[in-house]
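The complex is shown incomplete by one protein chain, all other protein chains being positioned as in the whole.
Each chain gets a letter, A and B, in the order it is written, and its residues are counted from 1.
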Amino acid sequence: MGNIIEAAIPLIFSGLAMSVVFQASLFNMGAEGIFFFSAAVISFIAIWAPLPHGIHQTTIIVAGALVGAIIMSIIGILKAKFGASELVSSLMMNNVLLGVGSYLMTKYLRDPMASQGSYPYAKTALFSSIVPGTRIHLGLIIALIVTGLVYVFIYRTKWGYEIRMVGQNKSFAEYSGINVVKVIMISHIVSGLISGMGGAVESIAMHKRFEWSMLPGFGFDGALIAMLANNNPLGVIFSSLFVAYLRTGADIVARLSDVPTELVTILQSLVILLISAERFLHSYKQRWIERGIGNE
Amino acid sequence: MNREKTFNIMRTFVSMIIAVIVAFIIIMIVSDDPIKSIRLFFIGHLLNLDIWEIS
Partner (left out) sequence: MSKFLDIILSTQFFYSIFRVTTPILFASMGAVVANTAGVPNIGIEGIMLIAAFTGVFVSAATQSAAIGLLGAALSGILLAGLLAFFTLYYRTNPILGGIAINSLASGGTIFLLYLFTGDKGSATSVASKVVSEINILIIRDIPVIGEIISGHNILTYLSLLSVVFVYVLIKKTPLGHHLRAVGESKNAAESVGINVNRVKLIALLISGLLAGLGGAFMSMGYVSTFSRDMVSGRGWIAIAAEAMGKTNPIATAVTSLLFGASDAISNAAAAVGWASDLVRTIPYIATIIGLLIFSARELKKARL
């Protein structure tokens, strides 16, 4: 059970990050690359900065968030000021981040004595488990706090309201005086903060060194999670648990039996197709609603 | 509006159930020992398997 929770933590971050951009009807998939890249960048701090326990981790998390925010803002500017498709530029950016991150890894971080991976993170940088017997870590608390913050942000602040308006109908929002450029930038930056944070937290909590050689794949999961949760931060927690459940299940099967983990990816694609299909079960929907009206 | 929201949630559930069914089917077709694979996939975490290194 603990495995599901610890697997869900990065998914919550990713899901939140995606839900923020989805609320604005933006399809930025950059969370993928940012997870990877912020982990790479904070590795420098984690390995070599001589900071005391507590301050070390905080610095790392803040740094990760900033990295994410900066990168996302680049994509945001491309979209907001130039109208460039955020889908294409974010995917291109993911590849770029993979390349630059790998370069940083081979050039600076690589530990010649380890079979794979960077120099080990300093002890003061790591998160340890808070529930004995599992690997559940402080990141869970952080994730839950961020969830609450995102909820308040999206549903209770003016900026959040503007994001939602732009998401529902961009022209109408513009007409009502909402500064769409600002909204695009804000949603991108917030999303970047969250995914950057997620990458940092995941690294120091679950890994002792930087060892990702490919993009870890959280971005796509996050998209699905956001969709399942209908972009509601609270729903994100449950969908993350569900996706974590699927992933750990597939992991077990892959290790002990003969079905590859990609099964989950296939399932996820199917679910995305189904739940984004507005006309799926359309005829039932009509009857359901009409029955409801008849009962009033 | 509330009826519509309920319906959307239900539709999400249906999609998830379909996914689970498809998982069933795929595992059936693919695995040499489908019963074991299915057990592992769906309730594997509850069993205390010592396959993760806690270093």
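Quick note on the criterion: a residue touches a chain if its C-beta (ideal position, glycine included) is under 8 Å from a C-beta of that chain, and two chains touch if they have at least 3 such contacts.
Quick caveat, the model's predicted, so the values are computed rather than measured.
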{"item": "Chains still shown that are in contact with the chain withheld from the display", "value": "A"}
{"item": "Residue touching the undisplayed chain, where the options are A:Leu91, A:Leu109 or A:Leu228", "value": "A:Leu91"}
{"item": "Hidden partner chain, residues of subunit A it touches", "value": "27, 29, 78, 81-85, 87-89, 91-93, 95-96, 99-100, 102-103, 106-107, 220, 223, 227, 260, 262-266, 268-270, 272-273, 276-280"}
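The rule we apply is simple: only the chains that are shown with their structure count from here on.
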{"item": "Gap in Å, rounded to a whole number, between the CA centres of subunit B and subunit A", "value": "22"}
{"item": "Interfacial residue positions of subunit A with respect to subunit B in the complex", "value": "1, 3-4, 135, 208, 228, 230, 242, 245, 248-250, 252-253, 255-259, 263, 266-268, 270-271, 274-275, 280-281, 284-285, 288-289, 292-293"}
{"item": "Complex contacts: residues of subunit B adjacent to subunit A", "value": "3-4, 7-8, 11-12, 14-16, 18-19, 22-23, 26-27, 30-33, 36-37, 40-42, 44-46, 49, 51-52, 54-55"}
